[in-house]
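Mind having a look at this structure? Questions to follow.
Complex shown without one protein chain; remaining protein chains in place.
Naming follows writing order (A, B, C, D and E), and every chain is counted from residue 1.
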Amino acid sequence: MKGSKNMENFFDHMEEHEDVNMIKLEVNIDDISSEWLGYTMDKLLKEGANDVFYVPIFMKKNRPAYMMQVLCDQKILENIKRIIFEETTTLGIRYYPVTVHRLGRRFVERKTPWGVVKIKQGIYNGQIVQESPEYEDCKNIADRHQIPLKKIYDYVWKKGYKGKET
Amino acid sequence: MKGSKNMENFFDHMEEHEDVNMIKLEVNIDDISSEWLGYTMDKLLKEGANDVFYVPIFMKKNRPAYMMQVLCDQKILENIKRIIFEETTTLGIRYYPVTVHRLGRRFVERKTPWGVVKIKQGIYNGQIVQESPEYEDCKNIADRHQIPLKKIYDYVWKKGYKGKET
Amino acid sequence: MKGSKNMENFFDHMEEHEDVNMIKLEVNIDDISSEWLGYTMDKLLKEGANDVFYVPIFMKKNRPAYMMQVLCDQKILENIKRIIFEETTTLGIRYYPVTVHRLGRRFVERKTPWGVVKIKQGIYNGQIVQESPEYEDCKNIADRHQIPLKKIYDYVWKKGYKGKET
Amino acid sequence: MKGSKNMENFFDHMEEHEDVNMIKLEVNIDDISSEWLGYTMDKLLKEGANDVFYVPIFMKKNRPAYMMQVLCDQKILENIKRIIFEETTTLGIRYYPVTVHRLGRRFVERKTPWGVVKIKQGIYNGQIVQESPEYEDCKNIADRHQIPLKKIYDYVWKKGYKGKET
Amino acid sequence: MKGSKNMENFFDHMEEHEDVNMIKLEVNIDDISSEWLGYTMDKLLKEGANDVFYVPIFMKKNRPAYMMQVLCDQKILENIKRIIFEETTTLGIRYYPVTVHRLGRRFVERKTPWGVVKIKQGIYNGQIVQESPEYEDCKNIADRHQIPLKKIYDYVWKKGYKGKET
Partner (left out) sequence: MKGSKNMENFFDHMEEHEDVNMIKLEVNIDDISSEWLGYTMDKLLKEGANDVFYVPIFMKKNRPAYMMQVLCDQKILENIKRIIFEETTTLGIRYYPVTVHRLGRRFVERKTPWGVVKIKQGIYNGQIVQESPEYEDCKNIADRHQIPLKKIYDYVWKKGYKGKET
């Protein structure tokens, strides 16, 4: 957050803010194949949903089922509902507004012996409260060099946070 | 939705709509027997709740518990709360309004070698996006004729959707 | 356990024992409707399975699924497998032997103002370590007399355990 | 609720009410150790949160995760958010208002051969609909006297509810 | 199962059998990021594990956690254990032998207006008890032609099972 270091490069950041335009949708699903649920999750994320996840629930008539939850901006609410009605067997979708408080985000780059790894920093009230290596970058290195994913994360963490490099 | 076919009979339908009078209630339950939870679910559904289901949760003091969720129209909110307070051991119920977008519904009948099966169709923007055989009808046939439930569904699906009969 | 009391009647008991003939079956289900799972559970219990239950699991390709577990005596293993293959879409069933240590069981009857309730006692090393009212009896009274199920249990518990009647 | 009995002492009660100032917060957590989640739960409860619990969820990229839910009064919303951002790795928190209907509460004391146990009563529309022994009191007696926790509860229940002492 | 039809082509089958060489491994994971769990699942499946899945569990010290379960042939047990120890933070793995009863498998091809879909059939005691379209084939068609996945399955089912084509 101070000056850039030679091991790090700033290339993106987003301000901390409260988003009052978010919607949470919920659908109870008890007569659909799980294969379709994996497919529907992908389609909703491609459409622009912020998040999609499944919660195990127990419904009437001894039905073990899942509740699908979707977070999206109200601007795309109709598209999201359309995809849910077209790809699942549900006859109803419930939804309600939620506020989302998002931290400021910034990406820095860290060099490792195997390539560059992006670090995502979370900024709260002007302070960095989070730092975590980007999963996709670590995964690519692990796959390419046949090194346990754990070790890539180790190296990145070891190189320090908040400027405390060794 | 078009004309009736000789294999099918229309006898009911409900318009697509957005219901803004729905309430979602939530209760965390950590000191009650599961036997009572099965009983309470039935009682709430008989009272007119649209849906009742259980979600596994992990509470403080290492308590594996369940959150009961109930969907109901605000008109019966007080009755629903009364039943929950009388039948469970909870000391508090939280609730909030939700909007429910329901598809238009229509029932058609399909003849099978073993009897009639009702099909429920879901209509979105004037199009049929869902069709599924009514579980209770399929179950009765399966029990009566000692045929795997799977086979009853197979037969009904085979006979086609959206008018594509063989 | 001592003598019978005028409020209680003995009419059944089963010895504590270790059963070495039990089998646990497990099936991962990710392409079947939950409606069928409720149906299959009933069918397996009717066939003589000791217990059937569902566990939420997360499978590959982002599939939220369920593992069905069945407990049965090895004598009916083939029938149980047949029902699972016929009623679900699974292509494989895994199973292994388990030992079950069962408490001695005895039923006593307790009179209440609304009728008789059976109490099931569990006996371990000759001592009663459990007592619980039979759910079905309590439920019938609750339904018939429109009394919260909780209150039926309260009355029965109040009347004491292990002979400590008031 | 009538007069005090010699076996019981009244020493506290809170009126039944509807609380419209409550907030429910939700955080999806998929890159944090469970060790930290147990720690964060304690910290939030110490800060004044009414309740904290975890729900299993299945997220994208085959990530089995947990949703942490927190109930708190809107007065401490900022403090609660601060703790979540500082102690977990989340980059966003979603929240929305909920209404909580709380029963009237009253504590009575009951003497047992091993010491005093507080009973918490729940009052709905002027009627006692709940009574349950305080867990901490029963636990202390069980630990101190090496008696199964079950037996402490048995004794307390046997001594009656709503004044029906034997 | 008898003769081939012009709409179907046989190209593979596997006999029904009981496999007595299978191992089930279990690992309780409470101090690892979910990101790594998704990665580990992939790696184990690439290595030859028959199945990998996650079960939500609640551990001591209020830790919401996951149990990873792996099914594999005993021949690759050591490789599977090695991957688990290298990619996760666990200090121990428990495992035990299980028997797996697998149905006979056969693939047939079905032509659709959009391309060929493989159907997997399950054979039990010489009878076809299962038929389900291969997910990957249906998914590819759905993606390529922008048709809801549901409709691809509908078409395939409609075309019949066990030779009952329309």
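Note that in this section a residue touches a chain if its C-beta (ideal position, glycine included) is under 8 Å from a C-beta of that chain, and two chains touch if they have at least 3 such contacts.
Because the structure is a prediction, the values reported are computed rather than measured.
> Going by the stated contact criterion, tell me the shown chains that border the hidden chain.
Result for the missing chain's touching partners among shown chains: A, B, C, D, E.
> For the chain not shown, which residue from C:79, C:112 or C:132 touches it across the whole complex?
The one listed residue touching the chain not shown is C:132.
> Touching the hidden chain in the full complex, which residues of chain A are there? Just list them.
That gives, for chain A, the contact residues 56, 58, 60-62, 64, 129, 148, 154, 157-161, 164, 166.
> With the missing chain put back, which residues of chain E would touch it? List them for me.
26, 28, 31, 55-61, 65, 67, 81-82, 85-86, 89-96
> What is the set of chain B residues that contact the non-displayed chain in the whole complex?
Touching the chain left out of view, chain B contributes residues 29-35, 37-38, 41-42, 54, 56, 59, 61-66.
Here is the rule we use: only the chains that are shown with their structure count from here on.
> Give the rotation angle, in degrees and rounded to the nearest 5, that superposes the C-alpha atoms of chain D onto those of its identical copy chain E.
To map chain D onto chain E, rotate by about 180 degrees.
> Could you please state the distance in Å, as a whole number, between where the Cα atoms of chain A are centred and where those of chain D are centred?
31
> Where in chain B do residues touch two or more other chains at once?
Within chain B, residues 55-56, 58, 60-61, 86, 89, 96, 129, 135, 148 contact more than one other chain.
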